[in-house]
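== subunit A ==
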Amino acid sequence: MNRIATVMKIHAKDKLMWLILPWCLGLLPAFLVNFLIGGIVQPEEGLYTGGLASIFVWMMVVGIVTLTKSFPFALGLSIRRTDFFLGTLMMIIVVCLGSSVVLLALSFLEGDWAWGVGLHFFKLPYLSDGSLAEQWWTLFATAFHMSFLGFGIVAVYRRFGRMGLFIMFPVIFVGGSVLALLCTYFGWWADIFNWLSGHSAALLASWLFVGAVIYALLSFFMIRKATV
Partner candidate 1 sequence: MKNIVEVKGLTKTYGGVNAVDDVSFTMESGKIYGLLGRNGAGKTTIMHMLTAQMFPTSGKVHVFGETPYENNRVLSQVCFIKESQKYPDHFRVSDVLELCHVIFPNWDQQFADQLVNDFRLPLKRGIKKLSRGMLSSLGVIIGLASRAPLTMFDEPYLGLDAVARELFYDRLIEDYAEHPRTIVLSTHLIDEVSRILEHIIVIDSGKLILNKDADTIRGQAYSAIGQAEKVESFISGQETIDRKPFGGLLSATVLGSLDPERRKQAELLGLELTPVSLQQLIVHLTKQKSDLRAVDFR
Partner candidate 2 sequence: MVFKMDDSRPIFLQIAEHIEDDIIEGRLQEESQVPSTTQFASFFQINPATAAKGVNLLVDENILYKKRGIGMFVSTGAKARLMEKRKESFYEQYVVAMIREAEKLGISKDQLTDMIRRGEGTK
């Protein structure tokens, strides 16, 4: 039996984490709450919310949990690190594909009808600009990015232990602060915002995708040296 498929089976057994929690505990309540607010308040301008973000946050959680729980489980049962990585990669791609298509369908469904209460939840300005393919790509790349962001953080932990995280977070924080200071000092902020707003969501998503690929590669090399 192909070991990569075996790893995907391990993940598929965990429907609760991969499917039920993100949709039923993440997205659905966010939607319902906003739907209720929309129904009660009936805003004239319509209600635009960031509730969609919940599903992406959950994708990050999925990335975190799978490496925290499923990885030691699989390694303990004689599965190679490489196979675990590739199987998880496949699973993340499948889930992101599925999620992005469903989200796109919901966005299409929402359209201008806005669930009858003026709630704009799935179809958002800027994010839902462009062709259908571009909209799909934005959703897919964002979900993919979030998954490997979570995965990558735990990969650092798995490879370098708690010390790894203790060092990584301050470095990121300090690095980010220095960068922000430099931006302020040299007056780069305006340029940055111009650049950002000058590009479509789909193009920015491509950058997210590139980031995800980098996380994934780094994670792979860290996992290869990870112990239980």
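Candidate entries met the following condition: all candidates are chains of the complex that A comes from, given by their letters.
Everything that follows uses one rule, which is that a contact is a pair of C-beta atoms (placed from the backbone, for glycine too) under 8 Å apart; a residue touches a chain by one contact, two chains touch by 3 or more; residues count from 1.
Values in this document were obtained by computation on a predicted structure and should not be read as measured data.
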Options 1 or 2: the chain contacting subunit A in this complex = 1
In the complex with candidate 1, residue positions of subunit A that touch it = 1, 3, 6, 9-10, 13-14, 16-17, 65, 69-70, 72-73, 75-83, 224-225, 227-228
